[in-house]
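Other chains of the complex are left out, but the ones given are in their true place.
Every chain is named by a letter (A, B and C) in the order it is written, and numbering of its residues begins at 1.
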Amino acid sequence: MSIRNPSLSALAALAVVLGGVSVAMIFFVAPEDADQGLSQKIFYVHVPIALTAYLCFGIGAWKAFRLLLTRGERYDLESYTGIHQGTIFGALTLVTGSIWAKASWGVWWTWSSNQLVLFLVLFLFYCAYFMLRFSVESGPRRERISAVYALFGLALIPVSFFAIRLASDFIHPTVFTREGPQMTDSMFAAFCASWAAITLLAYVMYRTELAGKRTDLNLRELREALVR
Amino acid sequence: MSAPLIRADALEKRYGTRAVLRDVSFGVEPGGVLVVTGPNGSGKTTLLRLLVGLAAPSRGSLEIAVDRRRIGFVGHESLVYRDLTALENLDLYGRLYRVGERRERIGMLLERFGLWEARRLRVSAYSRGMTQRLALCRALLHQPELVVLDEPHSALDTEGAALLDEELTTLAAAGDHTLVVATHEPGRLAALTTGRLALGVA
Amino acid sequence: MSAYLGDVAALARKDLRLELRARDTLPAMVLFVVATLVVFHFALPGGASDDAAYGLLWVALVFTALLGLGRSWVPEGESGALDGLVLATSDRSAIWLGKVLATLAFLGAAEIVALPAFALFFAPLDGPALAGVALASVGICAVGSLVSAMAAAARGREVLLPLLFLPLAIPLVVGGVGSSVSPEPATYLAFLGLYDAVFAILSWAAFEYVVTE
């Protein structure tokens, strides 16, 4: 129950090391992009962050599913934390994407790419999750309602994906096609290193937030018990 | 001795960090009458909502050997639609509970509780006592095995309260109904009571 | 099975009866949709394309539905009637299905006024466009009834409902606009059908968790 969790600290250290390695690889191993120059380096952060956001949302939905199945109270916090991390990484995706967009398209945001709007919709959806959570009285009812909404998010992702395909027009590039990643091996290596680092970072953040939240809860219960 | 119909063990209910019920244990035999007492805010309503399944305990175990739909519940609210008439409300509940000979049963209950005249009046035009009578009709409509009543005498006039006592006596005497009643006047039910639970402010 | 449908019918009938008695949802929806079209009539100068007009139709429909959905669980909240239903139904999803049918009836009635008016003043509506409206309406009511039940359990529900509902409705708008505008509406209609199926099943299965602890 302590925040000073040795294995977590080790993982955090590992994430920092991996991060350093991937930065080195991004700048010294991967070649510079012919058209975009230095700004293309954002790719190595932007894409892993976006994928991590999806992963966190997925974890949130999975924990929500477990909660509904087993009524296990602890899944509520876990689902919430997953979605919270997903929202953080989602916001980072928007920020890194915007920076890149400014560099390569000359605007901070464009409505003309439905891919971007899809992500915005998803982001809005999860913002609404927090609104919902904070406006329902805490208790089993809230746990269940939040869980149902989180599950809806999981269904929304592929459905909106399909909707975006339908509304077509792609400004936003695609790298991962059916023929595999469209990049050189050294780029791919740098990408993977950065991806691993960011995923690990997300995991450490997830565990830390969870531990913090649990300690909070325990503290409050203790205080309550002491008062009477 | 028969197996208990309700068995509660170390029940606890908290809202946020505030414990409302703490370590409540009791059992009720089939056909028994449990009277729950306690000062305002001691958790009677909370306990009754746990029993009927409208809330879930935070800790402890609660076993109820009755099908959920064989329970009849009167709470602080009437649980009926304010813009439907008494007849329409009871008809809806009668359908949902699949009451046989619905029309006759509803007519009989409305008659018994003195609402027959007002049966076509919207509930929003009912007086408080009339609304309470309707809530009683709704709860008894499907001849429930377990009857859970939260201050059922409140808002009733002298005649209505006597009527209710009589009704409860009949139910208890029949032997196949189990009653749980929260009340501030345990004396009214003294003759029927088989068990008592006094809650304190947690 | 037939018992289940009996519950659903009784619950939907109850909503229709409440509406006939109070007449407070339907006239409002009809008026809002008409007023919105009137505003657009002023706002859209002669030259605007038909495509823009279809877009407006969809905006009007989504917001009209939202108006009806906001009201949909109010009668259940007034004297704890929702608790009563939760105790009385053997399968709680019947409560949801009854509400879906009732809201669908109201939305359909509003559309019966809005669509001819739209065709008269703005642009023609062909078969696929109408099919798109029908399919999207089902999806709107299916998801909307669940989400508005969630919002009803929360404080500040009037603000919350559109937040919960709009992101989920956006695929429906995409599909609906597509089925009115695109030269190949079949894909869009199939997409709408898929959405309806996925979200109706999900809502049906999830409703129990929303109304119980």
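We take it that a residue touches a chain if its C-beta (ideal position, glycine included) is under 8 Å from a C-beta of that chain, and two chains touch if they have at least 3 such contacts.
Quick caveat, the model's predicted, so the values are computed rather than measured.
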Next item on the list: Give me the full-complex composition, label by label, with copy numbers.
Entry: A x1, B x2, C x2
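We take it that only the chains that are shown with their structure count from here on.
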Note to self: If I rank A-B and A-C by number of C-beta contact pairs, which comes first?
What the structure shows: A-C
Next item on the list: Provide the C-alpha centroid distance between chain B and chain C, rounded to the nearest whole angstrom.
Entry: 37
Notebook entry, point to check: chain A to chain C: how many Å between their CA centres?
Noted result: 32
Next item on the list: Could you list the positions in chain B whose residues touch two or more of the other chains?
Entry: 55-56
Check: Which residues does chain C have that touch at least 2 chains other than itself?
Finding: 212-213
Item checked: Residues of chain A defined as touching chain C within the complex -> 68, 121-122, 124-125, 127-128, 131-132, 135-136, 139-141, 144-145, 147-149, 151-152, 155-156, 159-160, 162-164, 166-167
Check: Which chain B residues qualify as touching chain C in the complex?
Finding: 52-56, 68-69, 71, 73, 75, 77-84, 88, 92-93, 95-98, 122-123, 138
Notebook entry, point to check: What does chain B use to touch chain A in their complex?
Noted result: 15-19, 55-56
